[in-house]
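Missing here is one protein chain; the remaining ones are kept as they sit in the complex.
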Amino acid sequence: MNNLEMSDGAKPLLNAVVKHIRENVDPISDEFFAINDTKENRWSHTERQMELLEGAKQKARESGLWNFFLPNAETGEGLSNLDYAYIAAELGKNPLASETLNCSAPDTGNMEVLERIGTEEQKEKWLKPLLAGEIRSAFAMTEPDVASSDAKNISTSAVLENGEWVINGEKYYISGAGDPRCKIMIVMVKTSPDAEPFRQQSQILVPMDTPGVEILGPMHVFGHDDAPHGHMHIKFTNVRVPESNMLWGEGRGFEISQVRLGPGRIHHCMRSIGQAEKALDLMIERGLSRVAFGKKIVDLGKNMETISRAKIEIESMRLLVLKAAKAMDVLGNKEARIWVSMIKAKVPEQVCDIIDQAMQVHGATGISQWSPLSGMYAQQRTLRYADGPDEVHHHVIARNEVKTYQESNARQAIAKSHQPERGSSGFMG
Amino acid sequence: MNNLEMSDGAKPLLNAVVKHIRENVDPISDEFFAINDTKENRWSHTERQMELLEGAKQKARESGLWNFFLPNAETGEGLSNLDYAYIAAELGKNPLASETLNCSAPDTGNMEVLERIGTEEQKEKWLKPLLAGEIRSAFAMTEPDVASSDAKNISTSAVLENGEWVINGEKYYISGAGDPRCKIMIVMVKTSPDAEPFRQQSQILVPMDTPGVEILGPMHVFGHDDAPHGHMHIKFTNVRVPESNMLWGEGRGFEISQVRLGPGRIHHCMRSIGQAEKALDLMIERGLSRVAFGKKIVDLGKNMETISRAKIEIESMRLLVLKAAKAMDVLGNKEARIWVSMIKAKVPEQVCDIIDQAMQVHGATGISQWSPLSGMYAQQRTLRYADGPDEVHHHVIARNEVKTYQESNARQAIAKSHQPERGSSGFMG
Amino acid sequence: MNNLEMSDGAKPLLNAVVKHIRENVDPISDEFFAINDTKENRWSHTERQMELLEGAKQKARESGLWNFFLPNAETGEGLSNLDYAYIAAELGKNPLASETLNCSAPDTGNMEVLERIGTEEQKEKWLKPLLAGEIRSAFAMTEPDVASSDAKNISTSAVLENGEWVINGEKYYISGAGDPRCKIMIVMVKTSPDAEPFRQQSQILVPMDTPGVEILGPMHVFGHDDAPHGHMHIKFTNVRVPESNMLWGEGRGFEISQVRLGPGRIHHCMRSIGQAEKALDLMIERGLSRVAFGKKIVDLGKNMETISRAKIEIESMRLLVLKAAKAMDVLGNKEARIWVSMIKAKVPEQVCDIIDQAMQVHGATGISQWSPLSGMYAQQRTLRYADGPDEVHHHVIARNEVKTYQESNARQAIAKSHQPERGSSGFMG
Partner (left out) sequence: MNNLEMSDGAKPLLNAVVKHIRENVDPISDEFFAINDTKENRWSHTERQMELLEGAKQKARESGLWNFFLPNAETGEGLSNLDYAYIAAELGKNPLASETLNCSAPDTGNMEVLERIGTEEQKEKWLKPLLAGEIRSAFAMTEPDVASSDAKNISTSAVLENGEWVINGEKYYISGAGDPRCKIMIVMVKTSPDAEPFRQQSQILVPMDTPGVEILGPMHVFGHDDAPHGHMHIKFTNVRVPESNMLWGEGRGFEISQVRLGPGRIHHCMRSIGQAEKALDLMIERGLSRVAFGKKIVDLGKNMETISRAKIEIESMRLLVLKAAKAMDVLGNKEARIWVSMIKAKVPEQVCDIIDQAMQVHGATGISQWSPLSGMYAQQRTLRYADGPDEVHHHVIARNEVKTYQESNARQAIAKSHQPERGSSGFMG
């Protein structure tokens, strides 16, 4: 469980990914993002942007890097989560990298789910174009009207009528649904209000162009709409899809969530750590390049300690994420869920702090458009809600820890034996 | 020094201000801000917006509330800082309120400076229309190319040539300079590079329409440009103003800063506390109105303790700000500067934390455009830089505390006497 | 409510107390405490110690300072809580001072209770010698076997048999019960297990020498027994006291607690702030007197910011404690209880932090017997439990804040109105 080394077998892949990013992605990034400043329609890529992007995708296909994230459907073989974690750290360094390798969120999770539990028909219709990088997809879970942190609250309803599921409700923060290339959503719905609590929800495929699907607008993140990707607010009014669009069967919504959430969180956390490293480098760069009160800023006040604490936490977080990935490999998604909750609860909160400190060292520039820091902060801040707020993960971890304690005679024996007798002078440490 | 009660004499004014906000400002606010969503030119108010605003200003004039912030030029009489602090708390509750009473930042500071140290000509030309609410103004201090936290670094130069000051340099985060009604700037410039460090800077009046003044664009705050107010980036290229535009005399830039900064910080901090109170109310409202895992959110986990800690800090901050205001009244701006640094270093940081916690209780809505919280956060976050970053204020406070200790025989005697003799068994607490 | 100035009438008393400490207490302190290092019986004062102490007490009596804390029984007149707070700050500077003025804990609380609700017989027998400084007393509340933070849990029983209350149970952390001069305890007991929850407890007078009262030993605080004062562990086995020893009547235990707790907490918190000030001075003294890596320690790393933050919090806490005292004067103990909970929850926790930082600046000496810091820390750490743990006070504050919000239409209206309409672009701050 503590061998957190990348496997030798995966190292050539890592090297190839690094080479791809350096040769095919880094060189197009400046031009790609500069177009965002001037283009007329913010809600789609321009032709030139698509040309750049598709060019890099084609090169990834040619290098055999396309879809490397996906295990072999027949043999089950593929990258371990641990190996993937190392690659994810590299992907996090360029915001375009994932898409050129067809492993952007939420597509990877959606493809994984379809691959594992989709019917042949579902795979043919949606998995195939997703794997080909021809379309994109979304995952619709969170609702504006209930505390979705408790997924049992989800209330968008799906009722079976004449062989069709009829869906009504509202979802928001549907990331990626702003992009016109997004063609399909997996939607969490309540199908079985009378079943036991964890069997009431289902997941169902809804094409974006189904009548009754109405995009009300983009949700903002600290005022940003993240166009053209977008975190959309969507209303479902009598949306009808065929009965066969149900995934895995009615009432299995929670089970499907177990399939998808783990690796995505590893990916997210590794990217977050990459952001923390970038923030630390920006902090040092700024601290070295400005002078106040006769000293480099880096040498003023608590700044050196801030750098040290950031470094320590970055290394701690990296090891913990690798351990969670390893736990998924060794124990399976279900048993490893505590480890995944641990990184989910620790990493984004701590990374927000590190970015905030980097902002402070920058002075007013730190919160301006001349620095990526405020955008990085906004993005990391959302991760403290995404896939469950920190608080839910803390509760899961604590409940498990209490239960583990209760089941361990050895731990109880020690805890009880180390309560000195009343009347003793105790104090033995 | 510890009588922090509002004076009886000022209470009628407070009541009148509260009445004005309730009757003249609150009723127009929704319409005023709704126009922002649809108007074509984001960088000015619409005719309807001006109509609403001028209507409220007129009512303030009729009620005798106009310019209440300003002490009588001849008698020096006027509101104490302490009384003003109570009124500022009310002003903070509606973002339009200050402007309807002609006491918006940075106009108040600018008017105060002109009133106290301006020449008759300067008063006639700029103070009069400012007092009349016909124009607005800006204050240009921070520079993008140096660490302006150390004001001695400021490098925009002004050189006297043929009876004109010729100004060259760049300033940024010039708040209010985006509004077309802004007609005049007070600019901090380096006039005397060979003088001793605190006598090298001067403050000078620069009309916005002077040739060579070029607005390069708005600086963003967490991605927001705050149009039409704007935090502008301005370039000065051979900008020429008459010699008489100099304020108070060459090399007195730092002295003038002492005049302006105190009351503005009281005002800002009181507004910040108002924001913390609003965040606390939003946190409670949300916590009461949503249910997860069978409980109201307010009753989950650490939320009650979060509310308690927010309440305690709000009350602590309020008392500290009142004390700082009182110190200014009793000791004068200069002696009270440590108290002002204390509130400047404590309040915005703590208010950011409280708003962040309120966001977390809201779930994803907390960072979205459906809640004012992320905008409130962005605004408060900037205050950790404005008028000097937290770190500079902490240093000023600590240096003063160390000096005070060194000058106090009594404190030193106690500190030294409470070092038990070596060999004693000590431990007496 | 915000006039936190000491009354003019009380200033002469304050001056007299300061003079008494300087002239009569400070000069005897070194000799008094030095005796502790060598004396044979740690559990009583030596003759010489008593001589020193009684000498100072006599001088206080002669100066008319004796029992100044107590309001006039007939007129109800006396020191306000606010005035007392200022005096308490001075008392906190010398650990002997309170006793020389007959206002040590828990005697003051006990005398206050007896004065207000005692019968003539109870007053004659116990209040009189307490007021004369001839005996000392204790207050027995906390129990080792239940979570006493919830006072309803208290289970030491008192049953009426033949005109006598028969008491059985265990109490611990009975401060002062180690001193042979302690002759009487007020004991919280459960008399009425069938009454409604807040009417089950009573308070009763138990002389220390009653048969069945057994001192099992001293409780330690970070390994210290605080002899001869002592925090004793006491067992009650069929302890019989006359029916008339009941205070105020059966089932009124909680009511009596309201009488006693407020002023004592003001006193404690003011003393805690005094400890924080002492810690800050020790931190500065050490930081100025040692050099490492070519600089004074005070100028290394984050030390200056640590000093600044300590200073800011000390001033914030002082104002909050004064406000709580004022609230007690204006609103009465019951209404002011939220303010008292606020200082109780904030002050000891923050003072512990400040002392801990002072220790860190001292290096190993900071935790040794050569510095008072570790003893100060231990003492302050206990205050996070005494009179209810921090957590209970936070809960009381939060519950009240939520209730206040629910009862305020104005606050609710604002909180709800500041939720921008869905679909708006929000972000107005």
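A, B and C are the chain letters, set down in written order, and residue numbers restart from 1 in every chain.
Assume a contact is a pair of C-beta atoms (placed from the backbone, for glycine too) under 8 Å apart; a residue touches a chain by one contact, two chains touch by 3 or more.
What you see is a predicted model, and the numbers here were worked out from it, not measured in a lab.
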Candidates A:D145, A:E243 or A:E401 - the one touching the absent chain: A:E401
Tell me which of A:M342, A:A364 or A:A386 is the one touching the absent chain. A:M342
Have a look at C:G64, C:G223, C:P242 or C:G332 and name the one touching the chain we're not showing. C:G223
Quickly run down the residues of subunit A that touch the omitted chain. 1-6, 33-34, 36-37, 93, 95, 224, 278, 280-282, 284-285, 287-288, 298, 304-305, 307-309, 311-312, 315-317, 319-320, 322-323, 342, 345-346, 368-372, 374-376, 378-379, 391, 393-395, 397-399, 401-402, 405-406, 411-412, 414-416, 418-422, 424-429
Go through subunit B and note every residue touching the omitted chain. 144, 216-217, 220, 223, 233, 301-302, 304-305, 422-423, 425-427
Would you write out the residues of subunit C that touch the absent chain, in ascending order? 142, 144, 146-150, 153, 172-173, 219-224, 290-293, 297, 300-302, 359-360, 363-370, 374-375, 377-378, 381-382, 384-386, 389-391, 394-395
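The rule is simple: only the chains that are shown with their structure count from here on.
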Farthest chain from subunit C, going by the mean of C-alpha atoms per chain? A
When subunit B meets its copy subunit C, do both sides use mostly the same residue numbers (more than half shared) or mostly different ones? same
Determine the centre-to-centre distance between subunit A and subunit C, using the mean Cα coordinates as centres, and give it in whole Å. 51
So how far apart, in whole Å, are subunit B and subunit C when each is placed at the average of its C-alpha atoms? 40
Residues of subunit C touching 2+ other chains? 304-305, 422, 425-427
